[in-house]
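Just one protein chain is left out here, and the rest sit where they should.
A and B label the chains in the order they appear, each numbered from 1.
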Amino acid sequence: MTVPDPHRSHHDMGGLPAAAVVPVEHDYAIWEKRVDALLVLLSNRKEPLVSVDELRRNIESLGIEAYDRMTYYERWIFAISQTLIQRGVITVDELGRRIEQVSLRDPEHD
Amino acid sequence: MTESSTVRFHAGDRVRVRTAYSIGHVRTPYYVRGKSGVIERVCGSFPNPEELAYARAGLPPLPLYRVRFLQRELWTDYAGHPADTLEAEIYQHWLQAEDAPR
Partner (left out) sequence: MSGNHDQDDTLTYYQAMESAVRELLIEKGVLTAGDVRRQVEAMDARGPQDGATLVARAWVDTAFKQRMLKDGSAAARELGLEIGPLKLIVVENTAEVHNVIVCTLCSCYPRMLLGLPPDWYKSRSYRSRAVREPRAVLAEFGTVIPADCQVRVHDSTADMRYLVLPRRPAGTERLSEAELAMLVTRDNMIGVSLVEI
């Protein structure tokens, strides 16, 4: 088993071996577009509540398995939430309770 | 109003990327650490992303440069043309003057 180089963060992947590029793309789901919208609205305002730098730092803090397993916008919503908690805009408790409530709702009712 | 840091380098200067390795949010990729290149242009001065990442102001703004590297000097097994290059934006505090002539 190769030991990861402690000098190199997992996201810092330029030059590492990887598979052939598969030129695929998918149409973004509405929830993904809303994640993107949240980042723009929170960062591009007179008093930003999230910066792209905090977004990136929080994404980079994900462990290797999580980083690789999560999709792009899953990493984003994780990092947005993490930043809002760090900044005191939302609390861990508020977020947890609301995720639970949302999950219990009828999925067809948006 | 905070002043920008002094712009140390100019287009055409040879520079080397420092080989420091820290934790935290860094925008200098691993693969250019310790490598030597030429300043292609001065991009301007911007707040330090290493500080912005922690919701700090990152001031005073730091000079940012585009540095051009020869691919064959970045990768020992580079398989393309010997003239192929790579350009990356590097913040001033990651660069030191490179005095060795080409």
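Convention: a residue touches a chain if its C-beta (ideal position, glycine included) is under 8 Å from a C-beta of that chain, and two chains touch if they have at least 3 such contacts.
Keep in mind it's a predicted model, so treat the numbers as computed, not measured.
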- The omitted chain touches A, B
- It is residues of chain A that touch the chain not shown, namely 11-26, 28-31, 33-38, 40-42, 44, 49, 56, 59, 68, 70-74, 77-78, 80-81, 84, 89-90, 94-95, 98-99, 101-103, 107-108, 110
- Name every residue on chain B in touch with the hidden partner chain. 27-29, 31, 43-44, 46, 49, 64, 66, 71, 74-75, 78-81, 83-91
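As a convention for this text, only the chains that are shown with their structure count from here on.
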- Approximately how many whole Å separate the CA-defined centres of chain A and chain B? 27
- Can you name the residues of chain A that touch chain B in the complex? 6-9, 12, 14-15, 51, 53-54, 56-57, 60, 83, 86-87
- Where on chain B is chain A touching in the complex? 21, 24-26, 29-31, 33, 49, 52-55, 74-75
